[in-house]
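The other protein chains are all here in position, but one chain of the complex has been omitted.
By letter and in written order, the chains are A, B and C; residue numbering begins at 1 in each of them.
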Amino acid sequence: MTYPAPVTNERIRVGVLGAKGRMGSEVCHAVEGAHDTELVAALDDGDALSALVDAGAQVAVDFTHPGAVLGNVEFCVRNGIAAVVGTSGFDESRFETVRGWLAEAPGAAVLVAPNFGVGAVLSMQFARQAARFFDSVEIIELHHAGKVDAPSGTAARTASLVAQARAEAGAGPVPDATTTALDGARGADVDGIHVHSVRMPGLVAHQEVVLGTDGEVLTIRHDSMNRTSFMPGVLLAVREVRSRPGLTIGLEPLLGL
Amino acid sequence: MTYPAPVTNERIRVGVLGAKGRMGSEVCHAVEGAHDTELVAALDDGDALSALVDAGAQVAVDFTHPGAVLGNVEFCVRNGIAAVVGTSGFDESRFETVRGWLAEAPGAAVLVAPNFGVGAVLSMQFARQAARFFDSVEIIELHHAGKVDAPSGTAARTASLVAQARAEAGAGPVPDATTTALDGARGADVDGIHVHSVRMPGLVAHQEVVLGTDGEVLTIRHDSMNRTSFMPGVLLAVREVRSRPGLTIGLEPLLGL
Amino acid sequence: MTYPAPVTNERIRVGVLGAKGRMGSEVCHAVEGAHDTELVAALDDGDALSALVDAGAQVAVDFTHPGAVLGNVEFCVRNGIAAVVGTSGFDESRFETVRGWLAEAPGAAVLVAPNFGVGAVLSMQFARQAARFFDSVEIIELHHAGKVDAPSGTAARTASLVAQARAEAGAGPVPDATTTALDGARGADVDGIHVHSVRMPGLVAHQEVVLGTDGEVLTIRHDSMNRTSFMPGVLLAVREVRSRPGLTIGLEPLLGL
Partner (left out) sequence: MTYPAPVTNERIRVGVLGAKGRMGSEVCHAVEGAHDTELVAALDDGDALSALVDAGAQVAVDFTHPGAVLGNVEFCVRNGIAAVVGTSGFDESRFETVRGWLAEAPGAAVLVAPNFGVGAVLSMQFARQAARFFDSVEIIELHHAGKVDAPSGTAARTASLVAQARAEAGAGPVPDATTTALDGARGADVDGIHVHSVRMPGLVAHQEVVLGTDGEVLTIRHDSMNRTSFMPGVLLAVREVRSRPGLTIGLEPLLGL
């Protein structure tokens, strides 16, 4: 991530919930390493949330679990701590609950994102924006051989976004002249978009969105090499969440797309 | 290009200037082939511009030459014909001249674009939008072996846009630990961005913008197979120019980016 | 194709059968354009084969149809003209027939190839050679939207070659941890190899063989832009066929692999 040097020496005071977990420990490391953030609390199962207040945390980052996250968010909202949430399990009813708490706490801010990979989010948005200018689009996602689901969640979501953009532009089905095919050759159908899943030792997490019109092809490829690739997105959220009162869903609004 | 069927049967009446040229003849073909446009005049050197009026042209497409284009545009503005211009040679002083004519003709519309490749323009814009979220960016452009300049104009322009976006975000120079290098290994420097030019029989026109941060890489690749790839952009301009009074520069505003 | 200048001025005298067809006319053009070949006869339906003899043809190239090709080959073998055959429809029984004629004509030479694309043949051979050194391999082939079969014949043949190489090396099934998948996500199964078919306007004919082992991936990609890409292979066969008496199947032996 490329940022200007901070204009003051004041660092953002950050607490991490789920600090011993796989993602949480990476967040602690990233918060300690950045020039403009400071780790003031690292809590995990059994630790009292009041430690956040005692430590003067301005932002809390939550990578815990679906059973714990709502209580954590409520605590933050009621105590004037902005919350950045990467824990899964949110649906519309949970968002409504959070909005209810926020309505009673003007200025409080919560950001919930299903994916903190800046590159992945940009890929999805670019694919969505480009979709209506091309006759067709297909998605190829490539992951390590240990992945159990196909296609990946990101690929399925990208396909849905692309399909929706095409529908809004009045586009019909993608062209496909196939009359003779082996089962599966043309991939999975996600909202009318063909999605292909490659599984291979040596790969990590990769996705290509291929868009074509007669005479030209646009390819948006994202390669994620390891989970540190999520940290720039987490730090971006930490830096920006307090300037966005209320509930923000997804990293997209912070990317200025 | 993917568009809904037109809601009426009225086609846009299009005249082409430079109709016998390499690009102009492709435009004639594309206008004839589209469901919502109609070719009503195909003029070339020596033909009277009044034929545009006689034919009832609503939009004129100009792929002529720098010595002819200004006169053509003036004629169109004064005669209520929207102009779509792909002829090269425009600079700020020429734009000022056109703006002067337009000021006297409310509702008149002129669109001048240096590049009608929708995919190329999208690539440039996506690269510009993504630039500030990555530590570094380099550009690889690959063209047929007959190309005389390196880097390509599109690559140079992409590099400038990216460099500007990085500067606006307060980013410093791209990281580069190279201490020992053969001459040229690290490419050309365009506003601080490394640009690499590959020339090869079998290739047509291709560009990759590679953006990286620790742990992830985003690649935006555009492949242009032939000059028909410019026609969707020309048709897009033909369809939209009349709804944008005044001077429009570049295809970008029509792409909703 | 990169070749040294010929050491003598004698050009190979070439006759083309099926000279008015799609491929045959390209062959005529290529034979006329090369520095070391000369087009001495261009025959099509209804022309007498004796014209080959009258013209002094040394090599005949046959792109006719399955109903005509055997008669053409027999004529060539009996008249001391080497034959290069791209016509489809050959099976083992036809090969046996040709071998019978060749047994009676010492020095006569026939080369039959299902694919004259040098790059495609190299791709297949490299994939086959590499297969036993990697834990897994998958194939992605990408073609224009008008293609009616999936996967492509080249992809299916590549998969078979790769599967055979793995079997000979004692490799088991490719690793795949998928437990939850949408239909088709993991592609078609060709001899145990996953093959994915992308169809898209703007594409021509492309194939990627991806081979992976923990920590590294090898990708062999072939892009064919148009049917002139078969001509270097046809010319290679024309130049080499006379030095290979008997029946040669495929371009592989000429590539020194």
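Criterion: a contact is a pair of C-beta atoms (placed from the backbone, for glycine too) under 8 Å apart; a residue touches a chain by one contact, two chains touch by 3 or more.
A quick note: this is a predicted structure, and the numbers were derived from the prediction, not measured.
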| item | value |
| --- | --- |
| Per the touch definition above, residue among C:G67, C:P106 or C:G170 touching the missing chain | C:G170 |
| Residue among C:A105, C:A130, C:A181 or C:I249 that touches the chain left out of view | C:A130 |
| Absent-chain contact - pick from B:G46, B:P106 or B:G146 | B:G146 |
| Absent-chain interface as seen on subunit C, which is shown | 1-5, 117-120, 122-123, 126, 129-130, 132-135, 166, 169-172, 211, 213-232, 236, 255-257 |
| Residues of subunit A in contact with the chain not shown | 202, 204, 223, 225, 229 |
| Residues belonging to subunit B that touch the chain removed from view | 134-138, 140, 142, 145-151, 175-190, 194-203, 210, 212-217 |
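Assume only the chains that are shown with their structure count from here on.
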| item | value |
| --- | --- |
| Labels of chains that are neighbours to subunit B and to subunit C | A |
| C-alpha-based rotation, subunit A on subunit C, 0 to 180 degrees, nearest 5 | 180 |
| Chain ID, smallest distance between chain and overall C-alpha centroids | B |
| Separation of subunit A from subunit B, taking each centre as the mean of its C-alpha atoms, in whole Å | 33 |
| Residues of subunit A whose C-beta touches two or more other chains | 134-135, 213-217 |
